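The complex appears here minus one protein chain, its other protein chains still in place.
Chains here go by letter, A, B and C, matching the order in which they are written, and residues are numbered from 1 within each.
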Amino acid sequence: MAKVKCAWFDFASCEGCQIELTNYGEPFVELLQHIEIVEFREVMTEKTEAPIDVAFIEGSFTRESDRAKLERIRDRAAVVVAYGSCATCGGINALKNHTDDYKQEVYGADADKPHLDSTKALPISAAIKVDYEVKGCPMDKDEFLGIVQQLVHGTAKVYVPSYPVCVECKRRGTVCRFDEGDYCLGPIAQAGCGAPCPADGIPCEACRGMVQDANQKSMEKVLMENGKLPERWAKQKTRMFTANFREDA
Amino acid sequence: MKRCYISDEHLNGFVEALMGRGPVIAPVAKQSRFVFEKLETVDDLMLDYDTTILPPKVAFFPTKQELVTFDGKEAKSCINPTDQVLFGVHPYDIKGIAMSDKFYTDSHVDENYMANRRATTIVGSSVQKHYKHAFFGSVCMEVEVIGHDMFLTRVAGGYVADVLTDKGEALLGLGQFGDATDAQAGEADQVNQAAMENCPEKLENTSAQIRDKMRSSFRSDVWEELSEDCFSCGSCNTVCPTCYCFDVQDEWGLDGVSATRCRTWDSCLTAEFSEVSVQGGCENFREQRAERFRHRFMRKAAYLNEQLGGPACVGCGRCSGACTADIANPVVVINKIMEQ
Amino acid sequence: MSCSCGSNAENVFLPKEAEIISAKKMTDTETHFSLRMKDGSTFDFEPGQIVEAGVFGFGEIPLGLSSSPTQTDSFELVVREVGKVSKALTELGEGDTMMIRGPMGKGFPLAELRGKDVLIVAGGIGLCPTRSLIRYIMARRDEFKKFTLFYGTRSPKELLFEEDLVEWRASDGVACLETVDQADESWKGNVGVITTLFEKAEGLDADTHVIICGPPVMYKFVIQKLVSIGIPHSNVFVDLERRMKCGIGKCGHCQINDKYVCLDGPVFRFSDIEELEEAI
Partner (left out) sequence: MSKNVNIDVHHLTRVEGHGNIVVNVTDGTLEKVQWQVPEAPRFFEAMVRGRHYSEVARITSRICGICAVGHTLASLKASEAALGIEISEQTAILRRILKHSENFDSHVVHVFFLVAPDLLGVSSVFPLVQTHGDVVKLALRMKRLGHEWGSTIGGRTTHPTRAIVGGFASLPGAARTVREGEAALKELQQKLLNAVPDAVKTYELLGELAGNIPSFTRETEYVGLVDDVEYGLYDGKIGCLMPDGTKELINVSDYLSVTNEYVVDQSTAKYSKHNMDSYMAGALARININYDQLHPEAKKLAEGLGFKAVCFNPYMNSIAQFIEAVHSVYTSVELIDQLLTKGLKDEKPVAPTKYDQGVGATEVPRGILFHEYTYDSEGFCTVGNCIIPTGQNHGNIQCDMEKLVPEMLEKDMAEKDMELGLEMLVRAYDPCISCSTHYLDVTFKK
């Protein structure tokens, strides 16, 4: 089997997802048997203009000026994989989407400089066609590896669960956050991560985005009634990672 | 049936002797709840637990189980049971296990389940504290509590141990058991009777009444109403002792050649459960959450009655507690349907 | 304590190896496989039964057997490429190994069909499982009375088993009626949905036994027509499709109310399931 030519690209993000890659440790060398890395700015000097088999894109699409760059990647890549929440749903970057004074807040008098072009934080798929997505903030490295393995084997359709995080949380036998007097977004959050947050004693913040047809109304109610969040908070709760999924987005 | 007695001071010695022979899976505390887990020390054992997050079948039917592995050339079976003791199982959960045993042996024997099941000795125990949603005293009364090997009932100063099978009998030598006196045996019966009567929640009708009414309310609008807040999150059936559906997926090994076929507990409340590809597109036979919500109750209260001789709900109340939207409680739902 | 269980006992999930004798591409998406069990065992089944066919690393999927059990040296499957596993299967070629479990489920009611007029209504890929029965009937033509086949596809290029069709059209004892939703220049036959064939067919009466297999939308309309002819629901058999993960009545995915498609079906007597809201 010829090695699959892979390239990595990044846009507005914390680059934490690529760090997750290095966390495999030694087994990462195994993966290198199957793929050839042709571009990866953070770790290598080479760049390429040649066609690539798989382009991995991290980060959100936050400024029009990035569109052309993304299109260029799309043209060269047979398969485009968006990975991490920033790239798949806008992630934490979208937390500012409902405000318009964010530039003033951070840059004060400089805010109107033309180069401060930053519009709504959107997923990569808002600019170009994306073939596969690896969700999560950070992405789950085992899920990433699983999906890359499937791609390397030429799988037509990568299976990723479409149910909420509660399913995985329950399978682990984790004590529900609501039983501990806390709140949680697990009931509407996209699964696939294995529900590490409730297992670690913190709420699921739905970093992977919401499931399709998420019952947002019910969530708000449950946050207030069972999670005891004040109304003001309950109404804003899903802005954190899922601003782009809200009914008012 | 042989009725023995073991005093409080000897119980730990008995459990430790069991632990000396192999794994003992028993209820232990986890924050505000309890879970069945392998005992590391006897001090962790919590026989006065109310109920556990997941049912005890996790001991032989893990939430994710390898079925078959493939090394690139040849497929190999993953059946590989270890002898173990499942300790401290409440009567309603014993019923639940008996039901899964039936599901996994009817028409085709599922050895991946049964091999582990047979390697497990089950020691039941009486309910000392009720889970806030328990209603086992008013459901599934037609189904006998069977399939366990020994049963411990909390009485003054110790436990009455009912020995039910040869496997149970074999355990007697590991602890300081004596014969139970008539008074102790009588107290045990009373304790178990009281546990049934004191459940905090209650169904008002017989299983047959419920089954018939359920079937006839299939097309009622009430399902829509009841499921309005449902998240399709599957918590209610993931925690259920009588639910047994699963998904099967293959996973590649890191070498990219070997693969493992695993099954994972699945949930019919999730939207993807009943999706089917049709002529290249995708069709969902239970697309609405109300349909899925109804399917669960139909299965519990109507569909499986014939096979089991009673409903597929043992009244543990786990689903009621697991549902963050507070809508999965069978007592509330069934009583509501019965009022219609 | 010694373990009483036999760990060598049969693992129902352990597939057997079948060798691919031939793999022919029938259309853009369908591939026709002819197979033989590697351990030399004969593969005994009834028309309408299914197997779980798989490739490790990808998974397994239910497929209807499309050869007649009267053919004993090999068995045949047709795979339509729709997703993960079906693509992996499609990529297998002659000499490769396919992993097989089965046969499973209940097939067509042969005993009941014997001595009766039979109508088979097959839409699209629905011809594959029914081909098993068609070929069986052709092989034992004298055991059945009048035999009519309705076959419809979206367009002429999606027609499957053209060689068989040529043979069936030419056979005496068969009324072979075909239609396409959309014709092209090559197509001389009927154009329109499959129910339009009822006007062309002759001699269908209340005693005709009917088999239907195709996309879900087709069932309702075909059954309406049958009712108008006076064919009772108890004489109608439908071949249903559901997601299946085990094929042995455990995983719950194929459940239609209290029926398991993999155990009680995939072939159902329509009168047994017509009340089940989730069936069709």
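Basically, a residue touches a chain if its C-beta (ideal position, glycine included) is under 8 Å from a C-beta of that chain, and two chains touch if they have at least 3 such contacts.
Just so it is clear, the model here is predicted, and its values are computed rather than measured.
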item	value
Displayed chains contacting the withheld chain	A, B
Residues in subunit B touching the chain absent from view	28-30, 35, 37, 40-41, 44
Residues in subunit A touching the chain absent from view	11-20, 22-26, 28-29, 32, 37, 40-46, 59, 62-63, 65-66, 91-93, 95-96, 99, 101-103, 105-107, 110, 113, 115-118, 137-138, 196-197, 199-202, 205, 230, 232-233, 236, 240
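To be clear about the criterion, only the chains that are shown with their structure count from here on.
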item	value
Subunit A-subunit C separation of Cα centroids, rounded to whole Å	42
Averaged-CA centre spacing for the pair subunit B and subunit A, given as whole angstrom	36
Residues of subunit A touching at least two other chains	153, 159
Numbers and ranges of subunit B residues touching at least 2 other chains	249, 251-252
Subunit B to subunit C touching residues, read off their complex	21-22, 67-68, 70, 75-81, 83, 103-104, 106-112, 114-115, 118-119, 121, 170, 218-219, 244-252, 259, 261, 263, 266, 268, 273-280, 283, 285-286, 291, 295, 298-299, 302-304, 306
For the subunit C and subunit A complex, residues of the former touching the latter	57-58, 81, 83-84, 86-88, 91
Subunit C partner contacts - residues on subunit A that touch it in the complex	153-159
